[in-house]
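Of the protein chains in this complex, one is absent; all others appear in place.
Coming up: chain A.
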Amino acid sequence: MLMSLLTLLRLSFLTVMVIIWKGDKLIDGVPETLDMLRSKGKRLVFVTNNSTKSRKQYGKKFETLGLTVTEEEIFASSFAAAAYLKSIDFPKDKKVYVVGEDGILKELELAGFQYLGGPEDGGKKIELKPGFLMEHDKDVGAVVVGFDRYFNYYKVQYGTLCIRENPGCLFIATNRDAVTHLTDAQEWAGGGSMVGAFVGSTQREPLVVGKPSTFMMDYLANKFGIQKSQICMVGDRLDTDILFGQNGGCKTLLVLSGVTSLSMLQSPNNSIQPDFYTNKISDFLSLKAAAV
């Protein structure tokens, strides 16, 4: 299975997942591997479900880690939310209520949408006194929910009111990841918990724009004119990355440098099988050398 990695190198385009870092540490051999792929004329795209930063802010993160990646190569689920609203011609006179972080706000602003909420609502409290009514903006036409470290009941209630009471209000999730490595020390409850809260209070399922929904795949295939059969999706999570690749009809490569171990992949409880698996992306270099 590992030897077949070489066949992936024959593809014209290669989509690489963000298994480039863990928390704030670069994974070994990454810069050299990316350089090698670029030198062979492969297109590299970085797709992340993390919505806390905008593409621009991610560009800076890549820079700080010593990697040259342009904004246009980065697709965060924060961008996906704004791109989705654009794709459905979400009216500019409607507003978006955001339960999430700065990345989403920045992308909405770039796309020309009005928004409310975000981190500053993290300081708001409610007093459940008799007769107290929480007002909400009737012009909110969409509630976008992503990871939010400033999550609180005010936001749950505000978003719930919008979804339940504003006719046609959309309920959009950047992603539903249960847990994610927000620091390299442990797993942290992810966007799936914020989204889960709204599923609980509205009894509605969201439109998911991040992985494993194919929205970002369709978007970039369209934007770059790529054939999906010419794409290899590389990631560390079976239920987001690999499923994303499979949903999109691409080849899939699982790396074991992240949250998934070999035993999890081979467990009888697991039904998601990537085309290939390897330890980390720098195996592209070592295996290539071995084949020579």
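Operating definition for what follows: a contact is a pair of C-beta atoms (placed from the backbone, for glycine too) under 8 Å apart; a residue touches a chain by one contact, two chains touch by 3 or more; residues count from 1.
Basically, contacts and distances are computed from a predicted model.
Per UniProt, the protein behind the absent chain is "phosphoglycolate phosphatase"; the candidates were "Spermatogenesis-defective protein 39 homolog", "phosphoglycolate phosphatase", "Embigin" or "Monocarboxylate transporter 13".
In the complete complex, the hidden chain is touched by one of A:L26, A:L44, A:A111 or A:V156, namely A:V156. The residue touching the chain not shown here, chosen from A:V143, A:L220 or A:L243, is A:L243. Only one of the listed residues, A:V179, A:L256 or A:L287, touches the absent chain: A:V179. Seen across the whole complex, the unshown chain contacts chain A at 23-25, 126, 128-134, 148-153, 156-157, 160-161, 164, 171, 173, 176, 178-179, 182-190, 192-208, 212-214, 238-240, 243, 246-247, 267, 269-272.
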